[in-house]
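A single protein chain has been omitted from the complex, and every remaining protein chain is retained in its original position.
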Amino acid sequence: MSTAATSRRTIEPAFASPAAADYVAVDRVRKVYGTGTRQQVEAVAASTFTIKAGEFVALLGPSGCGKSTLLMMIAGLDLPSEGAIVVAGRPLTAPRAQTGIMFQDPTLLPWKSALDNVLFPFQVASRPAAGGNRLRAMALLDRVGLEGFHHHKPGQLSGGMRQRVAICRALVYEPDLLLMDEPFSALDAITRDEMNLVLMKMWEEEKHRTALFVTHSIREAVYLADRVLVMSRRPGRIVEDIRIPFARPRGLEIGETVEFNRICGHLRGKIDHRSH
Amino acid sequence: MLAASFDRLRAVVLPAAFGAGLLLAWQAVVVLFDYPKVILPAPSDIALALHADLPVIWQQAIPTVRDTLAGFALAAVLGVGLASLLSFSRLLRDALYPLIVVIQLVPKIAWTPLFIVWVGIGWQSRLTVATFIAFFPIFIAMMAGLDSTDRSLVRLCRGLTATPWRTFWLVRLPASMPYLFSGLKIAITLAVIGVIVAEFISSSEGLGFLILKSAALLRTDLILASITVLCVIGLASYGLVHAGELAVRRWQGG
Partner (left out) sequence: MTDIGLGLARVESIDLSALGRTAIRLVAPPLVAAVLLLGGWEMLSRSGVLSTRLLPAPSLVFDTLVRSLGVLLEQAQPTFWGAVLGILLAAALGIVLGAAVSYSRTMMQAVYPTVVFFQLIPKVALAPVFLLWFGTGFAANVIFSVFIAFFPVVVATIAGLQAAPPAYERLCRSLMMPKAQMFLTVKFPFALPHIFNGLRIGVTFAVIGVVLGEFITAQTGLGYIILFSANNFETALLLAAILLLCGVGVVLFAFFLALETIVMRIYDSR
């Protein structure tokens, strides 16, 4: 199957207009695990950055650097030890309804069909899972290439297909902020490329929702994002913040360009550099 | 620092408080409603009986512990031995494994009178019942453990032209240890049950005998005192198996 969408869209600037306000502001956020001075582990060192509305930001770092912890805090699922997070102008203290999340595991309910899993957020919110919502869910599944699989159970789907369902579930209630925690890291390289394309297509079609994508794959970060933040080894701190200049829509072929590889090389150098 | 130690404290204090609360409530109910000691002795009555009759209980505990441990040991040898044997022969395994699984579905306690018919009312029948009832979980767990061995490890051994015996000794047996111990843990509690039931049905010694005799004499406090000692025996033997598991795990370096 091919992306009919790519031809429909015109080329746009890599990031939203300069007028766009900071949608997510992370201010000197620090996370320390454990108690007592000796057992304390600093997972995230004081980190400050902002994400503008409509921007797709990748948070890149080696395994265990605290980038997932940072994402969980922005999701409101974990609280910072110090510092503050502001999302859409409001200080964050708990999960908010307008955030969509994808985890490393698809976390689908094994006894529900693909469609019912996509409709799960409505079930949770006691909102009707019929009518317009149901049509939207079905349309989303079709757009990620799951037409004909609406009534399959997760056990009958491949790993990539399950993550497609999870993408739909995160988008179905039209969140303004999309948080993704290494959603494709358990997939094989070929499926992963496919999933990057699907995600890119869905994001571009879904009116450029603000997105934060955590990954340890340099190429994935550069391919997907408008901006890449690099986190150092534990305790994680932001050591680089660069813009990715490629125009959208992007095809996988940009991965072969010199510019792409030059950016990847630069980022690799930043990760390897030990900052303390 | 404070939060962590508080958490650790909770895990100890809460269950202890709950247990103490249960005992207190029991004591209070007996005192408040003035239950006769024959029906429901208070924990304090049980403690008194435990103190006064300890020599009797102790004397009866010895055969119970002896038969339990002997039956358990015999069951372990038989269970591990048969499972190991079956792991060497595909045909034997296919023929016997399903039969044993079916037999173990039978309520095994019900066989006790038959064993008494076979080997008499002495310690032999208690030993037989304990062995019989403890055998199945050990055998089944050992079979599952031997089957659980990482296939690529077995293939590696074959690639290194190891004999089936070497493969068994170096790979399959160590891999089955976690399973074996989960079976042994079930087996040790069942062995105690088997001995007690055999003593209930026909015996002139052991804690089961003492419990039944005390019931006939309406000495409910002595019944519960005996059961208290039996609980200690049950927990101690379970602890023994658990310690064995920890030792094996340390030896295996896990």
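Letters A and B name the chains as they come in the text, with residue numbers starting at 1 for each one.
Methods note: a residue touches a chain if its C-beta (ideal position, glycine included) is under 8 Å from a C-beta of that chain, and two chains touch if they have at least 3 such contacts.
Note that the structure is predicted; figures quoted are calculated from it, not measured.
Asker: Identify the residue among A:A125, A:A139, A:A189 or A:A247 that touches the chain left out of the display.
Answerer: Residue touching the absent chain, from the options given: A:A125.
Asker: Based on the whole complex, identify which of A:V118, A:L140, A:L197 or A:I271 touches the chain you can't see.
Answerer: A:L197
Asker: Which residue among B:V30, B:A61, B:L74 or B:I116 touches the omitted chain?
Answerer: Here the residue in touch with the unshown chain is B:I116.
Asker: Could you pull out which residues of chain A are in touch with the chain that's been left out?
Answerer: The missing chain touches chain A at positions 1-3, 6, 72, 75-77, 94-97, 99, 101, 103-105, 107, 109-111, 120-121, 123-125, 144-146, 149, 152-161, 191, 194, 197-198, 201, 251-252.
Asker: Spell out, residue by residue, where the missing chain touches chain B.
Answerer: So the residues of chain B touching the unseen chain are 10-11, 14-15, 17-19, 22, 38-40, 91, 94-99, 105-107, 109-114, 116-118, 189, 192-193, 196-197, 200-201, 207-208, 211-212, 214-215, 218, 220, 223-224, 226-227, 230-231, 234-235, 238.
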